[in-house]
Every structure is written in structure tokens, then in C-alpha cells.
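Structure first, commentary second.
Coming up: chain A.
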Amino acid sequence: MLRFLIAVIRRDLRLAARRKGDWMTSQFFFVMVVSMFPLGIGPDPVMLSKVAGGVLWVAALLASLLSLSRLFADDHHDGSLEQMLLSPNPTVLLALGKALAHWLIYGIPLLLIAPVLGVQFSLPADAIGVLMLSLLIGTPVLSLLGSVGAALTLGLRGGGVLLTLLILPLYVPALIFGAGAVDATLSGLGAEANLSLLAAFMVMTLLVSPWVAAAALKVSIE
Partner candidate 1 sequence: MMWASWGEFWAMGGYGLYVWGSYGAAFIVILIEIISLGRGHKQTLKRLKRMKAWESQ
Partner candidate 2 sequence: MSIAIFKYAAPMNFYGLAGRLIPWFAWSSGILTAIGLYLAFFVAPTDFQQGEAYRVIFLHVPAAWMSMFIYMVMAFWSAVGLAWNTRLSFMMSRALAPTGAVFAFLSLWTGALWGKPMWGAWWVWDARLTSSLILFFLYVGIMSLWSAIDDPRRGDKAGALLTLIGAINVPIIYFSVKWWNTLHQGSTINMTKAPSMAAIMLAGMLVMVFAAWFYAIAASLVRVRGIILERERQTEWVAEILEGKA
């Protein structure tokens, strides 16, 4: 059972390695969106450090939604999704595997880029540490809920925009706790509460979304 999950993840990693272009565009999108904000808000470091958590988190949301619309679409287009659905393994593992693969490919790099952008927003060191931690706990939520949206909008025209419309409201708790963690460290309140709530939300989505995504896949492939 677990071997199928690992096989799906390894398959996606290999496919992403072969097609570095998509991966690069998503990371550059994240950097560019974040770098636009100082131009809009102004260079004042105090102001920037206050909005840094929110800006980085919203950019992470948008970057993951950008890459999620093709999570199942490519496999659906060339027929390999059907073959995987016909494999003698539960569909839940396929949905979970694809979501985790997406998290490894598109979620973790956000974590590595965030400190550089944190410095750009003159965040102090401990705030950058909490930002990375909140992204580490929060990005699985983005991939898991996003996989539900991707499965629901499989094969629809305008799927990408529709996916954002459907899933963005569901991202709100992750955004609030994630960005809140950074603000809490800045104001000295300590981010344990936010991070633990974010972790609780992540565990809940981990338990709920693979089943819903699997059901949505079966509905969409019909």
C-alpha cells in the first residue's frame, strides 16, 4: 500500500525534474509578487516588516494555486490518470500522493526562498525563523486543499481561475494563523499559539482532503 504512495510521489518528482520550466516559473512568480509590494507600499522598513508576514503568505497562496491547476490536468490529458485510477490501489492514496508530491515540489522551495525575501522586508532573525516554520507547517494545507480543487475542476474550461475561486476561501484559516505567527513574534507575544493552531488545521486537512479529492477524481473522470 505504502509502496504505491511512494511510487506516485517518486513519479511526480521525476516528471518535475524532467520539466524544470514549470517549477521555475512558480518560484519566480512567488519572488516577483513579493517584490512588487515594497514598490507599492513604500521602502519604510518599519512598515515593511509589519506587512511582511501577510505579504509572503498571500504570495505563497497564489504561487501554489498557480501550480495546482495542472496537478491532475496533465495526467488527465495524456490518459495516465485513467491508468492510475485503474491500478489495483485505493484512489485515496493516489490523491494523497499527488498532493504530497506537489508539496515537495512547490511547497518546500517557498520555504528556502522566504528568508531571502524576509531580509528584503527587514524582518528580524527570529521572525524569519518563525516565518519558515509557519510555511513548513502551512504549505501542506495549500497542497492538500488545492488537490481537492484541482480534482473538482479537472477538464473544465477556465479551470485555473475557477480553482482559485473555489479554494481561496478555504485557505483563510491557514493564512490567518500563518501570517499571525509572524506578527506575534514581531510584537513579542510569541507564536506558539498560532503555530499549534496551524498545525491542528494542517492535520485536519491531511485527514479530510484525500478522501474528498479521491471522490472528486472519480466524479470528474466519469
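In picking the candidates, the idea was that all candidates are chains of the complex that A comes from, given by their letters.
Criterion: a contact is a pair of C-beta atoms (placed from the backbone, for glycine too) under 8 Å apart; a residue touches a chain by one contact, two chains touch by 3 or more; residues count from 1.
Since the model is a prediction, treat every value here as computed from it, not as a measurement.
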Original post:
Out of the numbered options 1 or 2, which touches chain A in the complex?
Top reply: 2
Original post:
Which positions of chain A touch candidate 2 when the two form their complex?
Top reply: 145, 148, 152-153, 156-159, 162, 165-170, 172-173, 176-177, 180, 183-184, 197, 201, 204, 208-209, 212, 215-216, 219-220, 222
